[in-house]
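Excluded from the complex is one protein chain; the other protein chains are retained at their positions.
Showing chain A:
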Amino acid sequence: MSQKELLKVKNLKQYFPIKGGIFGRTVNNVKAVDDISFTVNEGETVSVVGESGCGKSTTGRAILRLDNPTDGTVEFDGVNLLDLNKKEMRKMRKDMQIIFQDPYASLNPRQTVRETLREAMAIQNVVPKEERGDRIAELLETVGLQPYHADRYPHEFSGGQRQRIGIARALSVDPKLIVCDEAVSALDVSIQAQVLNLLKKFQKEMNLTYLFISHDLGVVRHISDRVIVMYLGKIVEVGDKKSIFENPQHPYTKALLSAIPVPDPDHNKDRIFLQGDVPSPIDPPTGCRFHTRCPFATERCKEETPELRSAGYMAEGHQGACHYMELIESGEHQPTRETSNVRMLDEEPEKV
């Protein structure tokens, strides 16, 4: 595999202002993504996982500048996207496409499939006008639909078929990078498998790069080369798929993996139950953001923000943001709170 860095995100921040008071001033910010950095190589699939509110979708949107990031740089193919004006950015989007979760909401209900695909090609001016008809038929066949489907409207399709149209639209402009934002989450498993296989096939054939945003760790294990785990706007762990799934280092990753129900009645697991819910990103916890729920948290975690770092025994490129990774691994640092009881009556932080 080529090791060319296609996407380089550095210190990306995305704050959403909260307006309040009679003058509509910004009273506070939702820190959806707070200073994250990572790279994606050409031809690989990098997944971003985490629970609701961790900032994974915001990251995807910020990269495509669907929202305007607050700070940081997003370098795509050597160009900093945040320096581009609207017109230049639009041109850039030929190479970077997105597939959304809900294919019904992201397709124009008043456009036939042909109009949708033709519009995409016209905006990016990718295929000569007279050849576009043929290209549409070809695209539909590639995603497993029939050319006669071109004259139908989105409501005439099933969920799986609509997602295929979303994929066809993304592919129509011949992109390099596709951001898949929960692209298969709304689909039933039998259909989900069809779409996943399709995405894998295209990657092989067209050397596509995927940034795959998902909360489903089964899907992530299946499709990814590398995985980024996010919690409350920060990256807590990053590494190749094998390291993340078989040798997780951050207590959050461990808890997340242990929480997934496995379709095997004999699977025995020591489940780590996390206390309470994810705190609000408006006023995130100090220090390590996970310390309010972390079974291993100490005073140090409350005060000092851990940086992503590696330890000697970890695979290359595998990093975790925890002060105690090595000591937890060696067993020297033991849990500071109960993790097996689901009915702890501890007070959780007040919601804002």
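Just so we're on the same page, a contact is a pair of C-beta atoms (placed from the backbone, for glycine too) under 8 Å apart; a residue touches a chain by one contact, two chains touch by 3 or more; residues count from 1.
Following the convention adopted for this analysis, contacts and distances are computed from a predicted model.
Chosen from "ABC transporter ATP-binding protein", "Urease accessory protein UreG", "Thiol reductant ABC exporter subunit CydC" or "Nitrile hydratase", the protein name that UniProt gives for the omitted chain reads "ABC transporter ATP-binding protein". Residue A:271 is the one among A:271, A:302 or A:337 that touches the chain not shown. Residue in contact with the omitted chain (choice from A:183, A:196, A:213 or A:314): A:196. Checked against the full complex, the one of A:12, A:117, A:235 or A:255 touching the unshown chain is A:255. Contact with the chain that does not appear here is found for just one residue of A:263, A:312 or A:331, A:263. When the full complex is taken into account, the listed residue touching the unshown chain is A:245, out of A:16, A:104, A:153 or A:245.
For chain A, the residues in touch with the chain missing from this view are 51-52, 158-161, 188-194, 196-197, 215-223, 245, 255-267, 271, 273-274, 277-278, 342-348, 351.
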